[in-house]
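Written out below as structure tokens is the structure these notes cover.
The full complex has more chains than appear here; those shown keep their coordinates.
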Amino acid sequence: MRRFIDLADFSREQILDLLELAQALQHHPEPRALAGKVLGLAFFNPSLRTLASFQAGMARLGGSSFVITPGQGTWLLETQPNAIMKGAAAEHIREGIPVLASYCDALGVRAFADGKSLESDLNESLFRMIDGLCEKPLINMESAMNHPCQALADWRTLDEMKIPTRAKFVLSWAYHPKALPLAVPAATVHMAAMRGMEVVVLRPEGYALPEQVMEKARLAAREAGGSVTETSDRAAALNGASVVYAKEWGSTAYYGDVEADSRLRADLSDWCVRERWFERARPDAKLMHCLPVRRNVAVADGILDGPRAVVKQEAFNRLPVQMAVLHRMLA
Amino acid sequence: MRRFIDLADFSREQILDLLELAQALQHHPEPRALAGKVLGLAFFNPSLRTLASFQAGMARLGGSSFVITPGQGTWLLETQPNAIMKGAAAEHIREGIPVLASYCDALGVRAFADGKSLESDLNESLFRMIDGLCEKPLINMESAMNHPCQALADWRTLDEMKIPTRAKFVLSWAYHPKALPLAVPAATVHMAAMRGMEVVVLRPEGYALPEQVMEKARLAAREAGGSVTETSDRAAALNGASVVYAKEWGSTAYYGDVEADSRLRADLSDWCVRERWFERARPDAKLMHCLPVRRNVAVADGILDGPRAVVKQEAFNRLPVQMAVLHRMLA
């Protein structure tokens, strides 16, 4: 494996194989599998789980890693092609990425959406550029519109919770003071569709997922025998749900317009997931979230501290699934 | 050992055993003792010695480590229970700590005092919460009222300097432009008392150590055959001292009141330890300090660069004593 950028690049069988390998590595550790190998990690944006789990995973396989954080001990890196670099950035990714790649055996990169042009973000302009610059195996640690490591961990969590493949999976918008990127909702709706679930995207008006995202998920659903629909009717969406996956994201109607998005979300603070949301869900319905989650803003304490929440298990699963990816890439 | 949070949790024999192990590991390195083991390090506050010595110590035992620094490459973490998280913090320690713990075999956490409520800080409210959230072995890398790694290194330094168990140990307040936490003075007075020394806390009015701290130290002194007293009389305190341990801390009379503390300390800049402080001390009296120390503010250059200062030895000793702790926890 030379690239881990999008679950859609893999067949269902390849995904199931990665999940099996994750399981196998948990029960039969291979502490020397990646001895002498070096993983480079470049974070253009903050991280907790990703940083810690990739470093720990590499160590548990006998390898090493280094971390580069532009703006924190490293200069800011310019990402615009043809830029006249008079600003804050001292170096361009056209030099930075190939140089970092040369020092390691695989490179992980986190580079969030620019959040200005929906088209550019949907096209993954930045991550495609990084992809083209990196001659070593490359891992997407969250790009403008994707987060395949999270999606793979979430898939494993669904399996562990014995959520049936055909169960109802509601991806619900949740409140946040600011517009967040579409990476996780886009990755999640696709993952659940690829798993064959009955996927419902629940969100207020103005927050519909981009058609391109929905179409990709519908395609995956068709292949897997599931479905993908979208609604702003909370009661209908949650009725019979086995999983509510809460996630905050920015308005797509006003993409890149901070003020308009602000006005739109001002009235939406009741989109904080609470127990009453689950009244007509299945009794054992689970609450998922990729973390970090703002307590009592996006999801209430009662849910996060109760039996529905499997958010920590999702995070725990980042370690084994990423170890499987590293193993396939480097062993 | 599942917890290393407070020297008071251990018997004198257990402490002496750790110090012996530290000595043994220096003379007979065990470069594979922790092979495959991962130490997580979470720093809510800055560090130099602790960060470097834990990473180096883990490496010297064959293990690995990762570092998480909220606010520097990682989002800020909320610590208040039941917070409505509309502020700067994107994630709560109720998620953050269990997740980090899941990736490693032991977790070290540094979380200084909040500095607002003396009662809450004395109760170690935050560190107790972290303790309750961490299912893996946990190391206190400095909490609101404790710094057991420093205390253990200081004990070893006293032994190496052949300071008699019954010698006079003066913990002296020293000037600093700002109110610093009570963690080191509290840990130091207890450590010296537990070692059986004649402990005198020397500090200006308004800077008395909290009764709870003093009572804990007196209890340790009673068990070990030493004593603990407190005074603002510098000449009396220093008379016959074998050790002066300088440390800056905030006013307990005005705990949490930055302005009142500022006014109080405005006149105290002569609490910079100089050679004349040692006139009536023992001729070979030593100057200790946990570092970082502000030169010519808390302690004069002449002392720090002279034969009395053992501050670097204290820091050097962080490595072997922490290696002993890691070995007991993980080998």
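Note that the chains take the letters A and B in the order they are written out, and that residue 1 is the start of every chain.
Here, a contact is a pair of C-beta atoms (placed from the backbone, for glycine too) under 8 Å apart; a residue touches a chain by one contact, two chains touch by 3 or more.
Keep in mind it's a predicted model, so treat the numbers as computed, not measured.
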{"item": "Subunit count for the whole complex, all chains sharing one sequence, 2 displayed", "value": "3"}
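Basically, only the chains that are shown with their structure count from here on.
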{"item": "Complex contacts: residues of chain B adjacent to chain A", "value": "35-36, 38, 40, 63-64, 66, 68, 70, 72-75, 78, 82-86, 90-92, 94-96, 98-100, 102-104"}
{"item": "Contacting residues of chain A [partner chain B, same complex]", "value": "29, 31, 43, 46-49, 51-53, 55-57, 59-60, 62, 64, 67, 69, 72, 177, 291-297, 301, 304-305, 311-312, 315-316, 319"}
